[in-house]
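As you look at this complex, bear in mind that one protein chain is not there, while each of the others sits in place.
Entry: chain A
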Amino acid sequence: MRLTALGVALLAASAVHAQDVDPQEVAYGEYGSVESSLSGAPGDAEAGANVASTRGLGNCVACHQISALDAAFQGEIGPPLDGVADRWGEAELRGIVANAKITFPDTVMPAFYKSTGFIRPGDAFTGKAGTEPLPPLLTAQQVEDVVAFLMTLK
């Protein structure tokens, strides 16, 4: 009985991941945009709002002000994201979230869908060494969810 439940869970997990574009295989356009969904599925804006405001997830509000979210202590490292969907299209936003350094060279914004090529990569916030490929900061679906949320900021 227990085994069956575990089997189903494993199956479900691998089924989701099979659709995901590997972080190392993401196709960026010349200016950093990414045309198609990284998970193969559409994003959920409400889930994306949660990713953007939660410390253990995207924590975008650490650096950006987003008036639509009622998260406390929004940061000022990056530009406010209000109206960001008027400035960028979906493919561009996906590219910025996945790896902002392609759109904005040298930016301090971390790449949320990148797994290799780090200097002294750690195991999350433990301070201990991590082994590449690291799990990206966000899953493919979480990136899609955040992008769907950003698309509502008009």
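Everything that follows uses one rule, which is that a contact is a pair of C-beta atoms (placed from the backbone, for glycine too) under 8 Å apart; a residue touches a chain by one contact, two chains touch by 3 or more; residues count from 1.
Methods note: contacts and distances are computed from a predicted model.
> The chain dropped from view, which UniProt name applies: "SoxAX cytochrome complex subunit A", "3-oxoacyl-[acyl-carrier-protein] synthase-1", "Putative phospholipid-binding protein MlaC" or "ABC transporter permease"?
Listed in its UniProt record, the absent chain's protein name reads "SoxAX cytochrome complex subunit A".
> Since one chain isn't shown, list which residues of chain A touch it in the complete complex.
So the residues of chain A touching the missing chain come out as 55, 59, 61-63, 72-77, 101, 108, 110-111, 114, 118-130, 134, 137.
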